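With one protein chain removed, the remaining protein chains of the complex are shown where they sit.
Note that the chains are named A and B in the order they appear, and that numbering of residues resets to 1 at the start of each chain.
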Amino acid sequence: MDLDKVLYGGDYNPEQWLDRPDILEEDIAMMQEAHINTVTLGVFSWSTLEPEEGKYNFGWLDTIMDRLDQAGISVILATPSGARPQWMAEKYPEVLRVNERRERAHYGYRHNHCYTSPIYRQKVRAINMELAKRYGKRKQVILWHISNEYGGECHCPLCQEAFRNWVKDKYKTVEALNQAWSTTFWSHTYQSFDQVESPSPLGETMLHGLNLDWKRFVSEQTGDFIAEEIKAIRDAGSDIPTTINMMHDFYGLNYHQLAKLIDVVSWDTYPTWHKEPEILTATDNGFWHDFMRSLKNQPYLMMESCPSSTNWQSVSKLKRPGMLDAQSMQAIAHGSDSVLYFQIRQSRGASEKFHGAVIDHYGGRDTRVFKEVTKVGEELGAIRELVGSTTHADVAVIYDIENRWAMEDAQGPRNKGLHYVEAVQKSYYAFRKLGLNVDVINMDHAFKGYKILAAPMAYMFREGFAERVRDFVAQGGIFITTYHSGIVDATDRCYLGATPAGLTDLLGLRQTEIDGLYDGETNQLVPEDRSIFANQISYESKYLCQLIDVTSARVLMTYGTDFYQGQPAVTFQPYGMGYGYYIGADVEQSCYDDLYKRIVELSRVCKPFNYIPEGVEVTTRSKEGCDYVILQNFSAMNQHVELGEGELLLGSRSGKISPYETIILRRDKK
Amino acid sequence: MDLDKVLYGGDYNPEQWLDRPDILEEDIAMMQEAHINTVTLGVFSWSTLEPEEGKYNFGWLDTIMDRLDQAGISVILATPSGARPQWMAEKYPEVLRVNERRERAHYGYRHNHCYTSPIYRQKVRAINMELAKRYGKRKQVILWHISNEYGGECHCPLCQEAFRNWVKDKYKTVEALNQAWSTTFWSHTYQSFDQVESPSPLGETMLHGLNLDWKRFVSEQTGDFIAEEIKAIRDAGSDIPTTINMMHDFYGLNYHQLAKLIDVVSWDTYPTWHKEPEILTATDNGFWHDFMRSLKNQPYLMMESCPSSTNWQSVSKLKRPGMLDAQSMQAIAHGSDSVLYFQIRQSRGASEKFHGAVIDHYGGRDTRVFKEVTKVGEELGAIRELVGSTTHADVAVIYDIENRWAMEDAQGPRNKGLHYVEAVQKSYYAFRKLGLNVDVINMDHAFKGYKILAAPMAYMFREGFAERVRDFVAQGGIFITTYHSGIVDATDRCYLGATPAGLTDLLGLRQTEIDGLYDGETNQLVPEDRSIFANQISYESKYLCQLIDVTSARVLMTYGTDFYQGQPAVTFQPYGMGYGYYIGADVEQSCYDDLYKRIVELSRVCKPFNYIPEGVEVTTRSKEGCDYVILQNFSAMNQHVELGEGELLLGSRSGKISPYETIILRRDKK
Partner (left out) sequence: MDLDKVLYGGDYNPEQWLDRPDILEEDIAMMQEAHINTVTLGVFSWSTLEPEEGKYNFGWLDTIMDRLDQAGISVILATPSGARPQWMAEKYPEVLRVNERRERAHYGYRHNHCYTSPIYRQKVRAINMELAKRYGKRKQVILWHISNEYGGECHCPLCQEAFRNWVKDKYKTVEALNQAWSTTFWSHTYQSFDQVESPSPLGETMLHGLNLDWKRFVSEQTGDFIAEEIKAIRDAGSDIPTTINMMHDFYGLNYHQLAKLIDVVSWDTYPTWHKEPEILTATDNGFWHDFMRSLKNQPYLMMESCPSSTNWQSVSKLKRPGMLDAQSMQAIAHGSDSVLYFQIRQSRGASEKFHGAVIDHYGGRDTRVFKEVTKVGEELGAIRELVGSTTHADVAVIYDIENRWAMEDAQGPRNKGLHYVEAVQKSYYAFRKLGLNVDVINMDHAFKGYKILAAPMAYMFREGFAERVRDFVAQGGIFITTYHSGIVDATDRCYLGATPAGLTDLLGLRQTEIDGLYDGETNQLVPEDRSIFANQISYESKYLCQLIDVTSARVLMTYGTDFYQGQPAVTFQPYGMGYGYYIGADVEQSCYDDLYKRIVELSRVCKPFNYIPEGVEVTTRSKEGCDYVILQNFSAMNQHVELGEGELLLGSRSGKISPYETIILRRDKK
């Protein structure tokens, strides 16, 4: 995408108001007042676009697009496959999804079609081609929004057949399948590929190889569906870029793979501000921003966010004054070229009628939300030079969806919770506190270019991973890993011999036993050298404590209690031109902070500031010739900041930054 | 009903003891000793009455009724439709209910027949006519007890068809249906009425208009079934009055509508005494007594209560000595003309064998329960002049079942709990603490005659409601409403423009945003004028805080913290000859108490006593020429009471009332 503005606006559903032309007119007037320049149309419009099979109704959309065009408002156009019309489900029940208990869904809800059904694919192709032919060359249309929030799985006979073919393609022989899935256990040996069935609570849920491959299949089949949606658009002659809107902490699909099918990554974010300390919410939200950005390592879009409170979370909490601004600027800071809302105007009925919107049921301009939305619009206009700027990171953390699938599906070592995401975010946060940009990548991502790579709870070492880590470290990289790493291969079969498999020489140790701790139980990690870790006498650990046999590593910390008191817990050693670090237990954040601070100090990584106050997020976007350093205060107090050189784009040089405030500084590159 | 005694007795199941004539004989002797004058027969007797299709067996019932007659014991006769015989389910599976997952029930349990099935209706008609022909003119029979504790829903094809017809009748055109249910959202537009299906977790649960209409249909279809049951009785020539037994806090059916079908309201009450402070349990129980009484605004019956402990609650707690008396007298106080138990004799086996009864498995007279039952029987004899006396209330609170259906089904503003019933009961309790009789009515009830009307969380303003409130206030009424009021119309579509819809001028404000609070979070309501609310510096609020724009109202309290600190929370203003009050947040009981006390003081409402001690309930029944003032002490201590003028029917003029004691005072009207 080659943008000349920060995209500002969001989902707009004029089809809900076709009987109220006065409201449609007022909407555009209010958008203009609020500096809105972009809307997303067509999500869930299928019934209106094709009210009877093959009979299309585009008039209303023509009209609204013309009027938006006159108002200078760009359009992101959605394909309507997220929810199908009733007539289709009635005539072709195969388009309805079948659940894991093998029950066919009735019509209703959304995001619940069969991804395999030839009829559904054919119907989607037809409507997509119609849309693309009619609007696919229009200048106003800047992006195709393919369907909506893909997810879920279907267990219908068509999907079973597709899965069997997928398995056959992958393993070629039944013997290879039995080997990979360890079917001898519990006597589950397959005699033929025809016996393969998706996991089901009525049948098999404990064959982890099957579960893992089923998840892979679901993700790939969804990808295949997406590819067909896009192909229809291209076949109809439109070459406008495409996106799908992804979701926070969603791991039903492998987004790393799906990102390859589209031109631009976008995602929907609904952080629960005002629940935990804001900086924790901001860090989690920032993590997922960085995950999305890292998928293609280019600017992405925030496709949905809420200008007020959502209606579907357990408690609909209002955003405090200023938080909308902070949330919007955080997206920009992390590399988004948009601030888009769900939704422009609140629907009058149905399940999301209480979801926050730019224009609410009251409909006036004299609302707190409309005023704040307008202010954000103004600011985004003032910083439009950031559009297209990119993000460079010296450090990366690995968050791998396949790793998560396998680890969380396994039985043991802690069925009450492994806390994988938390472990990854502890590394992420430790880097972020130093003001560093962080890439969030999967294990298949190239390591070259990074100076430090953290791989917490890297349970699954797919083929080649260990070798690539060894190369990375040999050439000067710093690699950090933790407990429960390097245990299984890509089919969830345990490595025989010492672990982390293939990295025991690099780390100078092998993992022996792993101890599970009950909720509330703790151990401590005690630094060996008090001069290095001066902040705390010891660090609290919980959930999991890995015991290790150290061969050559240097011990940095040992366990403080239990029968393994005094045994090594944190180690490092040089390897080639780099270093290998190992953290044995699920230890508190401050331990990560102190350790990573020291690792960064000893590395060649540069920090944007020497000192960053608690609760302040620092992020950098770059363009040829200059960096944009963005500071945001997510603490509850004014914080003192020394901005140093650079030109202010937003905020003031008062020496302080107030809660929810954003400062943007342009610094020339040296 | 024209009664000459307080009905005293309860459910009796002689069909369980037909092989034990000695026990049946002993039962009647013991009933007489306990002053029991009424039993309910025939609930769940169908298998015994009609052991084979069309072969009736009434001999045993003839005998038992004759013997009861000789003992002077009246009979409430039940129709047996609450549970059908096995042969019927075997031969006609359509009588079995289908659940929301579309699974047909197997035979078993109770209260689970299809209300639509023509065969079930025909079989019920036949047995009802047989019963009515045989017993329907017998003087001993004083009431028809239609079925038992109606409830639940059926999703079978017959019900689907009936629902489709119901929807078609209501909306006439598919366009009107789509409009009412806001089906454009998520593209769920109906092309034809044939596509309408009841809500299902396998299909649609998020179309609130559908959910709401389905609940209405279920209630009406049940009503239609009840009407047919009654018609059979009438067609067979019996004109004895009818009742159905309703339930505590049950909102699966719209009791306001069903009450119109029957002659007398009755209900089953099983308060969990000795769990919370007794006065809270008594207040809740009293609320539902008043709800039942208000349904027809005439004396009603307590059809079931437990003389000891139930067996189906989580903990079977014994009633402390005296509590049975207090519970029984509370029913009388609130307008019941009966004290009826489930059950006279404990069943020997099956699921309720441990449910409390007048006669237990031991079978002796030397039990605590039997002695207490006998004492209650004596007392009821002594106060029989209260029978037929009515209840007059100057104040009413609105508890509306449709409002509850809609509000609790909606997504937001607090999916973790809206606490509607609690909100209504806070108003109720504040009035009751002043010794006032309170009517509990729905929104459709006439307002004329009330001096104060409280409508907490009146989310749904059905057509005409706002106008009727305006009339009420214009003519001098005091109207109180709260946060989250006047939001949607009768199809759960949001009102556009300012809310509470149609009452913004009356109240002098409009609702803007509503803030959800997490469990444990609080705000405070701070009185503006400390001379008016002297008891507390501030009142704690939780769950929901409504923000308002005040146009002309006078502010009584403001918020104490958060970004809306200092903004108005409680207001009032004169309108016509009356006043409109608004309470913005879910505030603690004491705030309601202080506010309502002041409102009542400034009104023309008269209180029976100037001072009522904490934990004492005061209720008044009236007859031509006199009032019966009933005091009950639900606190844990003796309380001082000044009875003033009047003649004592129960209790003493000692100046104190002890825990669980009841005092009844007859006062001549002036």
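Keep this in mind: a contact is a pair of C-beta atoms (placed from the backbone, for glycine too) under 8 Å apart; a residue touches a chain by one contact, two chains touch by 3 or more.
The structure presented is a predicted model; accordingly, all values stated were derived computationally and were not measured.
Visitor: Among A:A474, A:C494 or A:L602, exactly one should touch the missing chain; which is it?
Guide: If we include the chain that is not displayed, A:C494 is the one touching it.
Visitor: Looking at the full complex, which residue from B:G349, B:G520 or B:G625 touches the chain that isn't shown here?
Guide: For the chain that is not drawn, the touching residue is B:G349.
Visitor: Out of B:A176, B:L318 or B:A474, which touches the unshown chain?
Guide: Selected residue, touching the omitted chain: B:L318.
Visitor: Out of A:G151, A:G252 or A:P413, point to the residue that touches the absent chain in the complete complex.
Guide: The one listed residue touching the chain not shown is A:P413.
Visitor: Out of A:A162, A:V218, A:V358 or A:I514, which touches the unshown chain?
Guide: A:I514
Visitor: Of the residues in chain B, which ones touch the absent chain?
Guide: 13, 15-16, 19, 44-48, 51-52, 80, 83-87, 90, 99, 103-110, 275, 308-318, 320-321, 346-355, 361-363, 367-369
Visitor: Touching the missing chain, which residues of chain A?
Guide: 101, 179, 181-191, 195, 197, 200, 202-209, 410-416, 491-499, 510, 512-518, 547, 562-563
By our rule, only the chains that are shown with their structure count from here on.
Visitor: Per the centroid of Cα atoms for each chain, what is the distance between chain A and chain B, given in Å?
Guide: 49
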